[in-house]
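For reference, the structure discussed in these notes is given below.
Every protein chain but one is kept in place in this view of the complex.
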Amino acid sequence: MYVAVKGGEKAIANAHALLAKEGRGDSHLPPIDPSWAVGQLAVLVARVMNEGSLYDPELAARAILQAQGDALEAITLVRSFRTTLPRFGYTVPVDTAALPPQRRISATFKDLPGGQQLGATFDYTHRLFTERDTDGPQASPNGADGADAPAMPRVSDLLGHDALVQPARPEHFTDPEPPDLTREPIVFPMERAGRLQALARGDEGFLLSLAYSTQRGYGSTHPFAGEIRVGEVELEFEPPELGFAVPLGRVEVTECQMINQFKGNAATPAQFTRGYGLAFGRAERKAMAMSTVDRALRADEFGERRVAPAQDEEFVISHSDNVEATGFVEHLKLPHYVDFQAELGLVRQLRAEYQQRQELEGREEIDEEVLV
Amino acid sequence: MNTDDRVLMQARGVGHNYGDRFGCCDVSFELWPGEVLAVVGESGSGKTTLLGALSQRLALSEGTIRYRLADGEEVELSQLSESRVRNLWRSEWGFVHQNPEDGLRMHVSAGGNIGEPLMATGWRHYGTIRATASEWLERVEIPVSRIDDAPVTFSGGMRQRLQIARNLVVSPRLVFMDEPTSGLDVSVQARLLDLIRYLVAELGLAVVIVTHDLGVARLISHRTIVMKEGRVIESGLTDRVLDDPQAEYTQLLVSSILGG
Partner (left out) sequence: MTGEPISYNTGYLDEQTKRMLRRALLKAVAIPGFQVPFASREVPMPRGWGTGGVQVTAALIGEDDVLKVIDQGADDTTNAVSIRKFFVAVAGVATTTRTDEASIIQTRHRVPETPLSEDQIMVYQVPGPEPLRFLERRETETRRMHALEDYGLMYVKLYEDIATHGHIATTYDYPVMVNGRYLMSPSPIPSFDNPKLHRSPALHLFGAGREKRIYAVPPYTDVESLGFEDYPFEPQRFEDPCAICGSVGVYMDEIITDDAGSSMLVCSDTDHCERTAAAKTEQVPA
């Protein structure tokens, strides 16, 4: 006699225990300490901070370990935690040119004030497996104290002197407080500030593919990497009670300014146009992809036809959040048998009706033959 | 009083600008129920812009358009709310696009395409909707056996006829047509024009039809407006404009047609 299936609760408990065991790995080896991950898995930590929308390297590292290396699982953990934190407001807009960067390159000029500074980059390594170096260079390449660091004005500011590149702000920009996507639902069409927020926390892989597509003819922004900077910025916050800004500390960011094909018409002279990307930590790929997609989504501002997926705001923004994406894709693992049952019922009915019709037609044909 | 004797649409000084350029400017005319008005001109003449402005697809930059609704109320079109304009489209107006793909759901069956305006206005009997769709297929000379086929499988002429059926099934009072026959073979064009002329007369439709082809104007319109570079050059009864053009430009147009 069939007995109804039970035991879901026990199954879950066992699954959690098994997960913990798998995650511990070989018990003869020491468990990874989060602080090791902060230092030695910094790029992954940066990704989790960016897409988790929270700057906390130790927490991100802890999330990566709890998630057994699953980046999206770690990001989900960070997001779930973030949502419980109180929100005080916005910092003063960050000045990415104020502190000397650890890395700064430009593809648009051979040389420029401050020079090209490679910093710590994989760019020119040979992708061969090597033994790990245990020590880096003894002295930091440029003074972390900024004592004798050369001035490194932003390329966009240099070009901006002669209005060769579009100004950072449009002409009648009043600088309103930006929306907070985690506090208000997205409504299309969006303003650029909201889009940049969504892109900043958007999946790196998704944005990368979209950016790639624009370089292959799906939309055409013809970007140049005007400047890529990696370094620390000072965060300041102005509490209403004080009326002046107080420093909160420093965070490491990667900034990318893409400079794109010029635009102009009879009324306005030609100018280069911009795309902007900003990310926590060492996250160049993300910043570059973000800036390329940012520019593609600004199609309306330049009278460009939206013909490519990367230019479709609803498509890009709706599918950029990987926590949503993985949640929904993976939810297919949940039981769906009730709805499947409903479909089964219909398919069976339709097939039965088809059979009946076939038989009826078969008999009609026989009747006709008989008549003839 | 027979309200159908009153003017249907009155345009005064209508203009639409694209930035600093004007697409059309200072256009005035009156349209009566059951009347077909042709707007002719070469490309760039502003005729399509005018159609857009009249049909509320483009914003009016200047001028007024008064329209008399089915219930007799007269309204200024540019001041109607989006919801009232949407209502007009559902119950009183039709728009036949130059490219039938713009006016049809290409992957919905012919029956579904004709049925949609009915369903949008509350028809809820499948059998009746389907029968009405069949009637209309016959009227526009599409074989009724194609009722369940999608227009993606139709020829250009058939698609255009389906678009006409879809527009006329709700018995509109005013239909806008944007070059409905261009892109079709000459013989197909002729058949289509005959069909349009017949339906317009039978249903008493008012039509504003944009065309670059004077022959089309000759065949189906009562009155004609000639446009050039955004302005009206000449207007009047079609036969008069084509047989006895006053403006030099119109004379040029007419004389350039073989057997015009």
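Labels A and B are assigned to the chains in the order they are written; within every chain, residues are numbered from 1.
One rule holds for everything that comes next: contacts are C-beta pairs under 8 Å (C-beta built on N, C-alpha and C of every residue); 3 or more make two chains touch, one makes a residue touch a chain.
As the structure is a prediction and not an experimental result, all values here were calculated from the model.
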Touch criterion as defined above, residue of A:Thr76, A:Thr96, A:Gln117 or A:Gln166 at the omitted chain: A:Thr76
Hidden-chain contact residue, picked from the options A:Glu301, A:Glu314 or A:Glu359: A:Glu314
Chain not shown: contacting residue from B:Ala59, B:Ala120 or B:Ala201: B:Ala120
For chain B, the residues touching the chain missing from this view: 82-83, 86, 90, 105, 108-109, 111-112, 115-117, 119-120, 124-127, 129-130, 147-148
Contacts of chain A with the absent chain, listed as residue ranges: 2, 4-9, 11-12, 34, 56, 58-59, 62, 76, 79-84, 86, 182-189, 314, 318, 323-324, 326-331, 334-339, 341-346, 349-350, 353
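Basically, only the chains that are shown with their structure count from here on.
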Separation of chain A from chain B, taking each centre as the mean of its C-alpha atoms, in whole Å: 48
